[in-house]
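Removed: one protein chain of the complex. Kept in place: all other protein chains.
Coming up: subunit A.
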Amino acid sequence: MTTSTTVAPLDGAAVRRWTRTATAARARTTLGERLSDAWGGLVSAGIGVAVAGGSLASLRERIALAGAPITGTTLPASLTSAALALLALAGVVVVLARLGPVSATPAAAAWWLPLPADRRGLLRGELVRLTAAGVAVAVLLALPLVFGAAAAPTAASVLRGLGGAVVLAVAAVGGTALLQTRRRGRGVAGLAGAVAGAAAVVPAVVGTVAAGGGAPVDVPAAGTPPGWAVAVAAVAAAALLVQADRGLGRLDAARLLAGGAAARYAGGSLLSMDTRQLGRALAGRDRPPRRSRRFRPVRRPWQAVVATDLAVLARGRWQLGQLAVAAAVPVVVARTAGLGALPPAVWAGCLLGWGLAAAVLAQLGRRRSPGG
């Protein structure tokens, strides 16, 4: 090491640019191929949105044609929409908090973060990508709610609804990233998890009690948010994002790397549609046991498997709550006015519940290591 520092070192943005340029120089794809890929992606997204819109219109029509009795003992669609919106938002916040949300890939942690370059410049691209991903997910999740919430959706109401979802996504990314930069994000996932649990379980309980006791469920109809509210929220969300960006330099390498490892694991699980691995990737740490269990009642092999699964389930911070949400989702769908009369909608609710349960049950026993 006979080197000396005699020229200005690259700043964060320059390091990112340098890496991108060196990578692009080796890329075997041409500009035309990339443009073609982008066009293909846009067309696919458009087809997906059109198919989703058609399905939703068909669903509304079938609800109307089914003539299912909409009584005071079923959950109003507006309540279910609000509960699902809250559940989706809380779920997004849980995922963001689990992943950092700002993180670094192992390569970036090994080769970028040890450089004296400003960390804000290095990580800004990650924050932008994260925000874009959050917005895309919010739009996809909001589409059915926006079309389902209003009796006769108009272009303005759909835009306001989607705008509200985008603003919430930006606020979720900005807020969790801001808390991360201030090292105050530890309790966010737990709080969001509790909100998600309440958003699913409370309507399920209310709907079940109402059905059993004949008590009416009286909830005022909720429309899409007014334009001024969306605008005010947009300003607040942008402020959160700007503050988060300013704090990127305070993020430490160890947490960035841990978030990057979790994001990589979760991303791979999502692409392979492996709910078990996804559950493992996003799971929090188990409660440390106070003492070892004796498993005295266990006599047979199958009892050993069940007993260890139950022991692990009891030690988890998330599993029971997630199972409750998994059970509540199909109940809410089945008890919702209109939806409950449509078998495909109830099946979809069951499928969603099964996915949530599968993700949480992957936490049980039979893992190679705590990291999965």
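In this text, contacts are C-beta pairs under 8 Å (C-beta built on N, C-alpha and C of every residue); 3 or more make two chains touch, one makes a residue touch a chain; residues count from 1.
The rule we apply is simple: contacts and distances are computed from a predicted model.
Enquirer: Looking only at the UniProt record of the hidden chain, which name from "Cytochrome ubiquinol oxidase subunit I", "Formate dehydrogenase, nitrate-inducible, iron-sulfur subunit", "Phenylacetate-CoA oxygenase subunit PaaI" or "ABC transporter" is the right one?
Expert: Listed in its UniProt record, the absent chain's protein name reads "ABC transporter".
Enquirer: Quick one: say which of A:8, A:31 or A:273 touches the chain that got left out.
Expert: A:8
Enquirer: Out of A:54, A:106 or A:267, which residue would touch the omitted chain in the full complex?
Expert: A:106
Enquirer: Of A:125, A:190 or A:249, which residue touches the hidden chain?
Expert: A:249
Enquirer: Among A:79, A:97, A:117 or A:192, choose the residue that contacts the chain missing from this document, as touch is defined above.
Expert: Candidates A:79, A:97, A:117 or A:192; residue touching the omitted chain: A:117.
Enquirer: Footprint of the hidden chain on subunit A, which residues?
Expert: Per the touch rule, subunit A residues meeting the hidden chain are 1-10, 15, 18-19, 22-23, 26-27, 105-107, 109-112, 114-119, 249-254.
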